[in-house]
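Missing here: one protein chain of the complex. Every other protein chain is in place.
Here is subunit A:
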Amino acid sequence: MAEAEQVKVLRFWASPWSFRVELALKLKGVPHEKVEEDLANKSPLLLASNPIHKKIPVLLHNGKAIPESLIILEYIDETWTDNPILPKAPHERGMARFWSRFIDDKCVGACWMSCWTEGETQQMFMEQARACLRILDDELGGRRFFGGESIGLVDISASFFALWLGVLQEVAGISLINGEEFPNLCRWIEGFVASDVVTECLPPRDKLLAVFQSKKQAILATKSMVY
């Protein structure tokens, strides 16, 4: 009999990045232990597992540490091959990676900065954010998920929009994501958050709202998204 696998996730309950990892493990039915980190007082395990960036999430698989959420997602897909989250065909895989990077490199940052800046700077970020959301909305089109009929890499990467963006725009008092401008995305959000696996993993909205309300002043001062 194979030795029992040890899978741990160093995580923060409110983080959309560690949510990605937990969702992927859940989709694949991989039992794992969640190790909650106090980001103001990072554990020796976290600092040893991710000495370069010192950030969550980190996946620990039989003692081996893998940091960075998108890298972890690919690792999970390659290690546990049931319910694949990346497509099979090389071009489709390339496109899934492209959209995940687009979300991380352009969309999330623009949405985040839209919440915490003012005046002309805010207008600039909001235009950028809207342009990104429009591109994603067009890319999704009439499909149920970015991954087609089932949740895939891009859906997992886009989970920030499914819950966190709505919470942040409420805290910041702005409106970015709305059904009129982004009908496909809003339909996707409804379907995504309603799916069983996602419901089991998502942090409670009211708790998330409360934590961002309480951190608002600190975030306004630094604009930092760092976990």
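In this section, a contact is a pair of C-beta atoms (placed from the backbone, for glycine too) under 8 Å apart; a residue touches a chain by one contact, two chains touch by 3 or more; residues count from 1.
As a working rule, contacts and distances are computed from a predicted model.
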### Summary
Given "Small ribosomal subunit protein uS7m", "Sodium/potassium-transporting ATPase subunit beta", "Glutathione S-transferase" or "SERTA domain-containing protein", the protein name in the UniProt record of the chain not shown would be "Glutathione S-transferase"
### Query
So which of A:V30, A:I135 or A:A210 would be touching the chain we can't see?
A:I135
### Summary
Touch assignment to the omitted chain, from A:P16, A:P67 or A:G147, lands on A:P67
### Query
Thinking of the whole complex, not just what is shown, which of A:V30, A:L45, A:M95 or A:V193 touches the missing chain?
A:M95
### In subunit A, positions touching the absent partner
52, 61, 64, 66-68, 71-72, 74-75, 78-79, 90-91, 93-95, 97-98, 101-102, 135
